[in-house]
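Every protein chain but one is kept in place in this view of the complex.
In this document, chain identifiers A, B and C correspond to the written order of the chains, with residue numbering beginning at 1 in each.
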């Protein structure tokens, strides 16, 4: 028998898509029963009250959560988001309802043994509700009380060898695509680089020293399956320099219809017979492909590695062997200055242990941003405010036409005095000898 | 024997392109000889001194002209640009060297009788040097003295029925492409509209009442031969609504190679045989053309009237009959805020005497700009500062997807209070009943 | 319930404290077939909606079964995932970047039993627990945020609209019938957690009323200078007010300059914006993040406002359904929604999707707005 009536939420139990309401209810019941006799460290009816307050929000069309204030674990500036509800009398179970961000493993691979350990801990010391996963990538423990924060942190670190993720003006929890673990398109080991940098920069991740948040995301190729280009202050996107490897027999098999295009993922509808001209060659954005008799040719110098042809014919075409990644910087959501996507800074760098070249760029960017960035100014906003040139200076990277989609169309060039013959100091009276007033 | 040595300028007498130096010299000599015994009203050696001062600028790499100050004819705020040289002792002939802008006839058509009258007047009362024509479109009389200004104006108006053009914060001299006078692509009578509006707005043209300059230009079709879209506060660009007229026989003649494409204007090089697929159908930006057997088909609903196909096959394709023009607004050079091209405000309006609908739009724009525009703020800058929405309100035009290339990508919508149910006034204590502090 | 210590001693917080150890290492959790063939994958096939096979140079294969999940997930649900993974996958499982669950097996024969098992599991009230799908040209899970379930600034809920929309889109989740991938994302306020600004279709919570001013408490609850500094449009000024007799330091807001971003509220809880009529949803469309064929694109605002009609947000689901169906009918193979809209022209997009073009959709935010206006005589009637 539910603690609160939730007629509106109940409606969301119908329909085929997994119902979060049904899931909440099953946990609520389970806690009420408590078959395993868990010594719940936070109110047993926390989930009932969560359902109740959510129902109230559905009714009011407004949230009932308050800004969290500063809660956290000793010595860390992030990893916890404080939350209190604005109706503690009605819903004492969620009076405190803080979030903990637990740094997910690379590629979000899990062993059930470990997952169950997290469940045990969270049933015991928290609400038992999670997000698998948060948008940044963390495992989100949703809802516990202030006294439990240190306890949970202690158990995580001591028992499970697991640290918290980021929040606040820190490096945020880096995230990667599945990459080489299960993807033939991966141009570098996203998990290895993500893990290395996450550990290298633990201090930046846990102790706020930045003007604002900072995010890394790692995509193994330009398909961008972790959407790094849209949501990381630095996106690491795999790419390569040499030829796309072509298996001409397989090309013929695609042309002959023996292999379905795009790995068969258009099979829900009859698109007619595959045409390499229509579906590949003519869609190539650089028009660098053509057939020479039965041979598919690619002028790799003109290719911009958009992945299309490889995506369409994964059995026939393969990424090159001279692999590395591009670094794009400044992506962010619209607050305050409008959204940005990452802008290309490093066209190509090898991604090999110990990744020193990559770290140099990162640290050059941070030094500049920490020096010049205003409070709550994202890297992208600083780039806009001071100009891409400053970023190049900060990282010691030479200007390159690849840095721009197109050159400036306004001629307003800010020349520096040292660039101009004779400098800027002039004697107006000298000038007046040739030019009367 | 030249008054000043001009070794650098002399160099520019060589080479095939018409040499302005040779031309200046021929006039200098002519004035010196003065065979017709003209009673020059300004120094006879004005052109010699112009050559001299120009040579000095070539040597110094700097101009020797000073800002003109305010000179003009009584009751007009424009039409004259004052100029003085900064070496009057060295070059007394050009001590005063004011410009007069003479409003050119539509399409820049002339009868020699009239041109010669202008020459007589200008030899007599000015330097005899002109620009045919100025960038805005005027006939430019280049160089006379202050006392001659009224005299020239008097003779222009009394003898030649000719008025001055614009300068200053006025309506500038409108200009048009040759249009229907000699072009099969013209969708309206550019000369008629240009002439009508020029006369309708004489007061705005001669008497500064605007925040800054304002320009009209009239292009008969989207080819934009008077470049209106790049340099007019209002560009009037001809267009049409109904089918492109197709002469299928002529289409076949093009395909058969009997008629050279693009009116034969690619004949300086062997481009190989004409291919309607490659040169027309595949270059159509909207992909709205195809062959049905021997018939060329155009889905006019999808056509954006870019002119390409008509340009390539002028004997086979002709503009439609339901004709009018589009009005684009705000084009300007980069100062101060960056260059702008005209933005589409009126997708389609008929261009028929007495052009009342068009005048309404113009006057709506002016009222808004004169009300809100800052000193030296062009229309385009005001549009940027206050937003396109204000322009729509000022002209009473309904928002339309045709006004944008794409909808906004930032969600920062400035809602007005009256648009929001319940308005903005709320009682925070009411709110606090449901939401404790 | 008695407090049970983990061993942590508040008096000596630093006593054998462990910090800065980071996440667990990825390779602890790789299934053997992954560990063995990492970096050696040769190609893949999508066998049917929700089922992938990747083939390695070694000849090894890994079969992946993807199923949807509400990422607002209970430990009970996670335990059930573990049970399935142990039954079929030697205790390995992963989650995708869009909050789907992927079970991997190393033999084709293991696929069908796994799929059958997953499809058979339903919640009491009837919804699927583990619907298989979301691969290829389907509509996969909706990336989303907290909404009314946990955050303090939302203008709409997250899990509610997601459930409502996915119920409508369920057939598309189960089929490879679209011209290309179509990504739907939701963010419950302008902060856009989840970066919905580059999605084929974005559902965005938006406030439309300027903050209320809780003058009596403002100075106590907030750092006034921070609140003022937070405002991107400089709509907030310091001001002195009198509330029953007493003079108080507070702020004043120039309402017509407010763009409802909620930054002030983030800095100052005494400036709440939330309102039943005022809050609702903005629909954006045409974004993408992949670099395939065309460069990544921002989503564009196509509907300025839809009400928060809980529990099912019918207006929102209807608009999305219409856009998806129109795209599905009109786009070419491999063509993303934004590529389609640009090819036919946005004027056609609005016509075909039967959406009204209102003044709200014209960009008027700062200088770049100019570049979204139409600087050409090219348009379609």
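Quick note on the criterion: a contact is a pair of C-beta atoms (placed from the backbone, for glycine too) under 8 Å apart; a residue touches a chain by one contact, two chains touch by 3 or more.
What you are looking at is a predicted structure, and each value in this text was computed from that prediction instead of being measured.
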Sole touch to the unshown chain from B:129, B:349, B:362 or B:420: residue B:129
Touch assignment to the omitted chain, from C:140, C:291 or C:308, lands on C:291
The listed residue (B:147, B:256 or B:422) that touches the chain absent from the view is B:147
The one residue from B:65, B:348 or B:431 touching the chain left out of view is B:65
For chain C, residues touching the missing partner are 291, 295-296, 366-368, 370-371, 375-378
Touch rule applied to chain A and the missing chain gives residues 222, 224, 229, 237, 239, 241, 285-287, 301-306, 326, 328, 337-338, 340-344, 347-348, 380, 383-384, 387-389, 392, 399-417, 419-422, 424, 426, 428, 431-432, 435, 437
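Convention: only the chains that are shown with their structure count from here on.
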Separation of the C-alpha centres, chain A versus chain B, in whole Å, is 49
The positions of chain A in contact with two or more other chains are 60, 62, 64, 334, 338-339
Chain C residues touching 2+ other chains are 190, 197, 261, 269, 274-275, 277, 298, 365
